[in-house]
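== subunit A ==
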Amino acid sequence: MPTTAVRPAVTRRAALAAGLGSVLAAPAIRLSFGQGAPIRVGVLHSLSGTMAISETALRDTVLMMVEWINARGGLLGRRVEAAVVDPASNWPLFAEKARELLQVAKVDAVFGCWTSVSRKSVLPVFEELNGLLFYPVQYEGEEQSRNVFYTGAAPNQQAIPAVEYLMGPDGGDAKRIALLGTDYVYPRTTNRILRAFLNSKGIADADILEEYTPFGHSDWQGIVSRVKRFAGEGKRTAIVSTINGDANVPFYRELGNQGIKAEDIPSVAFSVGEEELAGIDAKPLVGHLAAWNYFMSVQAPANTEFKQMWSNYIKNPRRVTNDPMEATYTGFRMWAQAVAKAGTTAVDPVREAMYGQKVDAPCGYAEEMHRNHHLSKPVMIGEIQADGQFNTVWKTPAAIPAENWSPFIPENANRRRG
Partner candidate 1 sequence: MTAPVLYLDGVSVVFDGFRALNSLSLIVEPGELRAVIGPNGAGKTTMMDVITGKTRPIAGEVRFRDHDLTRLDEAAIATLGIGRKFQKPTVFDALTVFENLELALKAPRGPVACLRWALSGEAARRIEAVLDETGLASRSQDRAAILSHGQRQWLEIGMLLMQDPELLLVDEPVAGMTDQETEHTAALLRRIAGGRSVVVVEHDLEFVRALGRRVTVLHEGSVLSEGSIDHVQNDPRVVEVYLGR
Partner candidate 2 sequence: MARLIRAVLLLLALALPAAAQQDAFDAAVSGLAGGFNQQAEAVERLGALGDPRAVPLLRALADGRLLKRPDGGLVPPGEAAPPGAEPVRVNNRVRVALRGALGRLQLVSPDPAERLAAAEAVFRSRDAANAPLLEAALARESLPRIRSQMELSLAASRLVAADKGAKRAAIAALGAAGSTDARALLLEARAANPALAAEIQTAVAAIDRRLSLRRMAETLFQGLSLGSVLLLAALGLAVTFGVMGVINMAHGEMVMLGAYTTFFVQEALRGVPWLLPWSLPLSVPAAFLVAALVGAAIERGLIRHLYGRPLETLLMTFGVGMILQQAVRTLFGAQNREVLSPPWMQGTLTLPGGVSVTQNRLWIIVFGVAVLLAVLAAIRLTRFGLEMRAVVQNRRIAATMGIRTGRVDALTFAFGSGVAGMAGVALSQIDNVSPNLGTGYIIDSFMVVVFGGVGSLAGTLVGAMTLGVVNKVLEPWAGAVLAKVAVLVALMLFIQRRPRGLFALRGRAAEG
């Protein structure tokens, strides 16, 4: 019994190495690497369970970047290796795996997590062991750990501009807003911020409908017809959707089937990207909106390069790129630059070196890492096209810094600093 308990740890190093070997089977050009043990990055994305749908693409992105950097001679003249684990969409397992990556696989940085809960689960581990996590997904903010770099958007870099757009002439002068979301912390917080924002813009609570549904909700008949009714009150209405990835397909199907056209009730989504649209027939959805910091359709040299890399790596013309992948890419580039600048992979110097790092991101802007551990990002609003791509109809002139502590949440006033 105890042997089974102890053995894994002892053999795991070897085992992991073996695992890595297979992972790195990719045809990396044999370069002569300088002295020193390989640099290790951990990949902490669910490859099974409910989140696998979204997270496997990020795993592939990191592996792609590892291949890329090795092809360019590695980092500090050392080879970069990826340690891939499967936390299986199981939040406690995330914490366990994080500890394993840091203590057993001895990785220098970890790229991982999608859901907020997984991040919350690993946070104490990273803080205890002073590890480095790159979190690539847009999230609700209200957090800032010295051990995490958030390369996704904070609410002010996605939600608020999108709603402003809906309320503007191009968005259809919305006077009533339906806030639909999956019942977890990101939608709850985002909607709370939006409600405060809308009130500040003179929209009464009576003109705001807030509805939450469970994960993977697949029967949207009731809610969509409620929205229809809500829209039938004689004011221009729009939908703001924080519905979680998986439930979107049935939601949009229902929207399409109940004949809600973007001209009548436009909707803007914060969690629907090219990946989600790949799963549905987008024709009935043309004109509905999504707000991100990157679209695959962006015209920029950096994006062309990124897409090229991706299609070369994944060898499947149908596989798209999306915002979290771009954030992973950018985060990896920044980490590489920081390590190069610090001349070491030790966490503290690298953290220092991260601040002020700039990368010409695929979104076509130069993104900078600020001392609040968040990136400055452009905000883009895209219209769903028949082919499942987005056409950017509005974007900020420049990348805007993140407000991870939202001014619209009063409690932030008496928040403990540091």
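Keep in mind how these were chosen: all candidates are chains of the complex that A comes from, given by their letters.
In this text, a residue touches a chain if its C-beta (ideal position, glycine included) is under 8 Å from a C-beta of that chain, and two chains touch if they have at least 3 such contacts; residues count from 1.
Predicted model only: the values in this text are computed from it and were never measured.
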| item | value |
| --- | --- |
| Selected partner (touches subunit A in the complex), from 1 or 2 | 2 |
| In the complex, subunit A residues that touch candidate 2 | 47-50, 52-53, 56-57, 169-172, 183, 211-214, 216-219, 221-223, 225-226, 228-229, 231-235, 246, 249-250, 253-254, 256-259, 262-264, 266, 275-276, 278-281, 284, 287, 319, 383, 385-386, 391, 393 |
